[in-house]
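All protein chains but one are shown in place.
Then we have chain A:
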């Protein structure tokens, strides 16, 4: 008990602790014969917000829970702030978590929920409540502290969960799909709030989501996971513009996967032929011969003024008008294409023959090794 209070008091005096890095070294998690996380290594730098992104069942939540200490690694090493925590239990790690369901204790008031952390660490009731009030003010919930969680709206409950996770000023803060229970409008605002909080408090945050748009919006870096392994790590822009493989190309944003042939290499550039079109792209390790291209829907240009020489002829099959954008399905010799046009007023009617070309400055990339 004494030990605990002496640990707490200097912390509240200096008021801010250093954020810590998180490192996984060849971590594997098995449940019986099932491998949930397979030989995963990565580093989350201190003060960064890193998203674990992937479809359900890819191992991202298990990875997050291993950072928290709620699951123990079957093999490998986990370091937080350079210290080996592989065998430490959740209670012994300086990590807090915001749960998907918020996990607010239903038998406690908002204030008791937020004060729970310091109070089980041995802080006096007064200190614990003072710390709790401070964090409740931070998330803008002053005045609601006497309520029971079930009397709050979804968004308010979420903020209580964040305040409760922040109250111990952890080295690392974890979010498990924090927006999945909020409606679409609220999501945008809350994710901006989280990002702002992370930057102003300089927190290390690991954030799990399956929503690629959410991940692109908030992250410093994104770790894309697929089938228990890391598919690619990088900044949002790197992932979108230079996908490492077919899975990432398809998962981050929409992509048309097209077949092409590398016909010539000059320095870092490759000349790729797709049907009648020739394009110059970074070769990204591809040699002469057939390659696959990821082409973003907005990088395909269609023109109804009829077939042009050197362009591909196609025909619009379906049109959806969505206000800010118009989406097309276009039939062409290189396959069915999904095309998005922004800022255009008049949709092209279905059945119209069009000529197809690519925007070259961005949105087209060779997928290495595919």
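One rule holds in what follows: contacts are C-beta pairs under 8 Å (C-beta built on N, C-alpha and C of every residue); 3 or more make two chains touch, one makes a residue touch a chain; residues count from 1.
In the analysis below, contacts and distances are computed from a predicted model.
Which name from "ATP synthase epsilon chain", "Iron(III) transport system permease protein", "Formate hydrogenlyase" or "Heme exporter protein C" does UniProt give the chain that's left off?
"Iron(III) transport system permease protein"
Looking at the whole complex, which of A:21, A:77, A:121 or A:341 touches the chain that is not displayed?
Going through A:21, A:77, A:121 or A:341 one by one, A:121 is the residue touching the chain not shown.
Hey, which of A:87, A:124, A:227 or A:288 is the one touching the hidden chain?
A:87
Looking at A:148, A:197 or A:277, which makes contact with the chain not pictured?
Once the missing chain is taken into account, the touching residue is A:148.
Provide the residue numbers of chain A that touch the chain removed from this figure.
Missing-chain contacts on chain A: residues 65, 68-72, 86-93, 95-97, 99-101, 103-107, 116-117, 120-121, 148-151, 164-165, 168, 174.
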